[in-house]
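Only one protein chain is missing from this complex, and each of the others stays in its spot.
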Amino acid sequence: MPFVPHTDDDIAAMLATIGVDAIDDLFDEIPAELRIGELAAIPAGMAEMDIARLMHARAHADGQPVCFIGAGAYDHHIPAAVWQIAARGEFYSAYTPYQAEASQGTLQVLYEFQSMMTALTGLDVSNASLYDGASALAEAVLMAVRANRKTNSTKVLVPRALHPAYRRTVRGIVEAQGIALVEASFDHASGQTTVEQLEAIAGGDEFAAVIVNQPNFFGVLEAVDALTDWAHARNALVIAVVNPIALALLSPPGDWGCTGADIACGEAQPLGMPLSSGGPYAGFLCCKQEFVRQLPGRIAGRTLDLDGKPGFTLTLQAREQHIRRGKATSNICTNQGLLVTAATIHLAILGAEGLERVAAACHANTRRLAEMLCEIPGVAPLFDRPIFHEQALRLPATTADLLRSLAAHNVLGGFDLSLDYPELGQALLICATELRTEEEMRGYANKLARIVATRTQAKCPVEPKF
Amino acid sequence: MPFVPHTDDDIAAMLATIGVDAIDDLFDEIPAELRIGELAAIPAGMAEMDIARLMHARAHADGQPVCFIGAGAYDHHIPAAVWQIAARGEFYSAYTPYQAEASQGTLQVLYEFQSMMTALTGLDVSNASLYDGASALAEAVLMAVRANRKTNSTKVLVPRALHPAYRRTVRGIVEAQGIALVEASFDHASGQTTVEQLEAIAGGDEFAAVIVNQPNFFGVLEAVDALTDWAHARNALVIAVVNPIALALLSPPGDWGCTGADIACGEAQPLGMPLSSGGPYAGFLCCKQEFVRQLPGRIAGRTLDLDGKPGFTLTLQAREQHIRRGKATSNICTNQGLLVTAATIHLAILGAEGLERVAAACHANTRRLAEMLCEIPGVAPLFDRPIFHEQALRLPATTADLLRSLAAHNVLGGFDLSLDYPELGQALLICATELRTEEEMRGYANKLARIVATRTQAKCPVEPKF
Amino acid sequence: MLIHDQSRPGRRATAQAPLNPPAPSDLPAGLRRRARPNLPEVSEMQAVRHYTRLSQKNFSIDTQFYPLGSCTMKYNPRACHSLASLPGFLARHPLAPDSHGQGVLACLHELQDMLKEITGMHAVSLAPSAGAQGEFAGVAMIRAYHRARGDHARTEILVPDAAHGTNPASAVMCGFKVREIPTGADGDVDLAALNDAVGPQTAGIMLTNPSTVGVFDRNIQAIARTVHAAGGLLYYDGANLNAILGKVRPGDMGFDVIHMNLHKTFSTPHGGGGPGAGPVGVSQRLEPYLPVPLVDFDGDDYRWLAEDERPDSIGRLTAFGGNTGILLRAYVYARMLGREGMGRVADFATLNANYLMARLKSAGFTAAYPKRRASHEFIVTLKRESKELGVNAMDFAKRLLDYGYHAPTTYFPLLVPECLLIEPTETETKEELDGFVKAMIAIRREAVEDPEKLKGAPYTLPVRRLDDVRAARLLDLAWKPGSNEVQDGQQ
Partner (left out) sequence: MLIHDQSRPGRRATAQAPLNPPAPSDLPAGLRRRARPNLPEVSEMQAVRHYTRLSQKNFSIDTQFYPLGSCTMKYNPRACHSLASLPGFLARHPLAPDSHGQGVLACLHELQDMLKEITGMHAVSLAPSAGAQGEFAGVAMIRAYHRARGDHARTEILVPDAAHGTNPASAVMCGFKVREIPTGADGDVDLAALNDAVGPQTAGIMLTNPSTVGVFDRNIQAIARTVHAAGGLLYYDGANLNAILGKVRPGDMGFDVIHMNLHKTFSTPHGGGGPGAGPVGVSQRLEPYLPVPLVDFDGDDYRWLAEDERPDSIGRLTAFGGNTGILLRAYVYARMLGREGMGRVADFATLNANYLMARLKSAGFTAAYPKRRASHEFIVTLKRESKELGVNAMDFAKRLLDYGYHAPTTYFPLLVPECLLIEPTETETKEELDGFVKAMIAIRREAVEDPEKLKGAPYTLPVRRLDDVRAARLLDLAWKPGSNEVQDGQQ
């Protein structure tokens, strides 16, 4: 009986105390016709050494290709200390800190995380995490609609240059509440979302909020000050979607425009979370002090104990579902606490300067890789504006086809923009984090050059008909 | 400055407090002509992410061949819990528990380890570890010579069927103290060390101790009761060398013969320590109560505190070098504490029944593999006696050559007995632990069959000259 | 002391960042931040020491008995962590092609299949990140189902008063109104009230069975008939699935949709508040609406199915595939348990709960539903103690911490006054349960002899009882430079 400590003596004594003859008697309130025999389709149990063998083989099967995909999840160095500490039983196997006195470790970590996220975003308050960046944005949209007292609008302006999966996630989560998402395109030359475009699509309508992401999905830097001021001028709140590594170098949402963005959210994965096929990650959500009571999710606060000694506790729980039920700011309960622990340790170890170095190294590597790839005939930057940390490229052949060939050589060449943005033609989004070496980038460029050459040659015998 | 926390302000303030101008002034007592410039041959420092890349590549370079070598180090399953707990900072980064009150964790672990080792060996007391099995045996020999009050002999009888590396290690460590090691051969048909052989080599001489190992290096089971009684009849102490996994099933040294072995030692590696190219492992050393003051190394004891509450402390330190200096029982200071922690957790998790299952599975796998290999023409058991957990085989071609070919196919086929025991001809020692699957064993047998066939065929054109 | 208080300008863990990155001089000055963010500047050792010491201030399953009702705090096998953390799994980018993910996809597909078998549902999606997101997805599928049928009148979701707060919150997030159904005196749903409540406006009902009062609703078949007859669907909140694993299946009870909390029943770590994983299972008619992504297997290869192949899906709940690392842990756990092990979970979780209830009853404590079998959990009400001794459930809870036990869930469910909801789980020993009973008796004795002692508890933890009112009033939610008016005392 794996993980069950009962001996035969224990069972006999316990049944006698209860006053029944067999464990099965304890299920006698379940209607007999509902009881099942055995779970036939479940395989027999395995010893740890056997499941270990299976899992090693499967992990091995996934390979470890050289990864040049970013697109919302980034292959960063994680200090060895981060998970050695986060995986300590006291963090790993603790519950939500409802009994504050027995959870000061977790609670102080949450408070420190909140402190770090407010420092990074330049906003006043932070919650203690949501599921991921995309669902955090959905919560930000719901929050903005609730919080905007200047308009009654339930419309939100969403840039098309926002991550496609984010746009889909937000749509799925908020539309049931009658919120309308209006999509604003981008300038096809610059890759930027411009005030002119917003103006054109907005017309005379009111909006509860405008989403501004920096950099945008193409890696292009948006004119965040202008966009923020435009939104505020129309009484819309501004929701910033930002990459926490980029914030080491870029203007924080709290500084955008004349009065700053109102809400900032994003994906905390770059802060110490392994790629792990997409999760667990953590979404962060910060806002100005005036909106704190609309902020969903758990929040830790500092207070005093009976002896006047400082301590930490979950606070503002009256907003949450376990108290306020149907009237809560969100249904979220379990969040991503362990990932927040990792992110907090990660940020403490790196500090502002470390984070800045990571950001600078990623940026330099991506630019270097783009340079190398652009030496290949037909490969060129898609947009003419400054980028950060990701670069969109135009390709001379079908992106999907090129990526497939690269993958066969164990290179993951980037994100295929052509599917979500058919208007861009054959296009690719690349990213080279600080972990990518010159050699790996050179290897990618050489392989792509050869593949492109094959495709171009292959066309030759067919094309010169005229 | 990796791992140095000093800021410029700190340095200035500290130098001012000391009353010097520069850190270099603190080294002014070192004769100037001895000061060096820089360590030119040391490469520049690396970031963690860079050394991580290098180490991943090197670990990968070592491959993960399928291992059928035993010969003193065994590829056993280690529960995931063992090292997740042993590597906790409080165990990993603590010093020797000299301040007992601040080291109750480590001290209780040592006491529990000692309790487990005495249970396994059937002896009264255990120390808290030595470096490895071979050096533990060297200490056991020194101890036996000191402890034997019935003879003044400094001779020790060593079976040739003992691990060759153990024999070499013991020789190197004890001979400087004038101890003579006398080697006793084994019966070439049975692989056993017999009383007759001992008798023949011993003649009328006295011995301080006789070493008995069970199973012996060939995996052959020795008649330990007879050997023990023979030694005791001649006033020699008996030093048992045993495998702790085998002790789950085999008679413990404390039960050997009429009065039991006096000292037992061995390699604790099978109890939760990774193979890791040979270390760190841990040697264990147990003995009868009467010899406790001759037992080298640290020992934890249970006692009471000022409030009468039980606690643990290092005890009998008066035997040790830091108190007794040149008159100590040994020079050992640092031992293998962290490995003992792992072994203790490992034994607690497995328990006697778990250990028994591991032993039975290893034994069954080795027998099964031997069966498969013995289907190959020319491969046969080397000895005719019951074995445990390892099996010696006769081969139809040069062992080293066959092993090299197998290794090229990523199979480590066993230990080449031919080098240390030329009298055995071309011979191989195999071991298949509980981790080896039927498929892996079948793969080994098929590969060896093919290789043997090639060698035998290759001989044909050359040999039939007559 | 906060990590921020240990910060000194210029200190840094130099080994942890790239050594000499080129300056990003191409970034437009106007878009760059003017000042560095105020993050702590500490050495690597300071960070390690700080967070190691902080961890020691937590209770956890690895250190204490944690009988927190409705939370299923059982042993998290360490192998689940190490095997889900193999480099091949950790390094895989979520957008890597399926060709470079056959290992992880095989695990996920088999997990889908096992969860179908366990729950008796037709299909499973692993996408939801936690229970509440599973609830959202489930209710969204109910909504999608009715809408697809053109049945726009169904605007109401029924929820028992004992339900978790997430149930009504999730229903509201899906645009529904919530109608509460009372619990009968015997702990089962009040059938008459249910009959009165159902109608053409009923989209569905959300039920936990065994319920949060710790009993199995004996009328579940009648409830299913009633709701189905009215055209509504049944939603199963899987928070208490541990109680019935291998004994009875929600699908067989008549449920149309279910979420599971893998961080409860499948023992993935709670991590101080998460992550979880909240897969949803559905009957055949709801299958088209499952959230994406799903894992498909054609006999040769595994692959993700996304929006383009699942046009009727309620969509995507997070940017990528959900909490994959947690799903891998659940997979390892499920494979170690196997067929036999799963039934034993329910057996021994139930045995432990009934034993603990019997012991506490015979020690003079009041069970809220004394005539019912406990499921895997049960409620003790301290109403009498509160009245007679002036100490409440919270005082008991805080004092238990001093005895080395985590407190049970307090003041939930709301319908039982001064309640402790106690869930011992199957992984605890009889000795541990006996120790808990001993502590409860000792605390009641203290309550008689010195009630003030309880009101001051805890005494042995890193802090005494904390002032929640002050926390909510002053809202000190983040360290700011110079904001250290509240500071740790030294030693």
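A, B and C are the chain letters, set down in written order, and residue numbers restart from 1 in every chain.
Keep in mind that, in the parts below, a contact is a pair of C-beta atoms (placed from the backbone, for glycine too) under 8 Å apart; a residue touches a chain by one contact, two chains touch by 3 or more.
None of the values given here were measured: they were computed from a predicted structure.
Considering the full assembly, B:A328 is the residue among B:A180, B:A328, B:C374 or B:A449 that touches the omitted chain. Residue positions on chain C in contact with the hidden chain: 6, 8, 11, 15, 43-46, 48-49, 52-53, 56, 61-64, 75, 77-79, 336, 403-404, 427-429, 431, 435, 439, 490-491, in rising order.
On the side of chain A, the interface with the absent chain consists of residues 1-10, 45-50, 56, 79-81, 84, 89-90, using the contact rule stated above.
Everything that follows uses one rule, which is that only the chains that are shown with their structure count from here on.
More inter-chain C-beta contacts link the pair A-C than the other of A-C and B-C.
In this assembly, the C-alpha centroid of chain A lies 21 Å from the C-alpha centroid of chain C.
Chain contacts: chain C has residues 11, 13, 16-18, 42, 44, 48, 52, 77, 79, 81, 83, 87 touching two or more partner chains.
In chain B, the residues touching two or more other chains are 47-49, 79-80, 84, 89.
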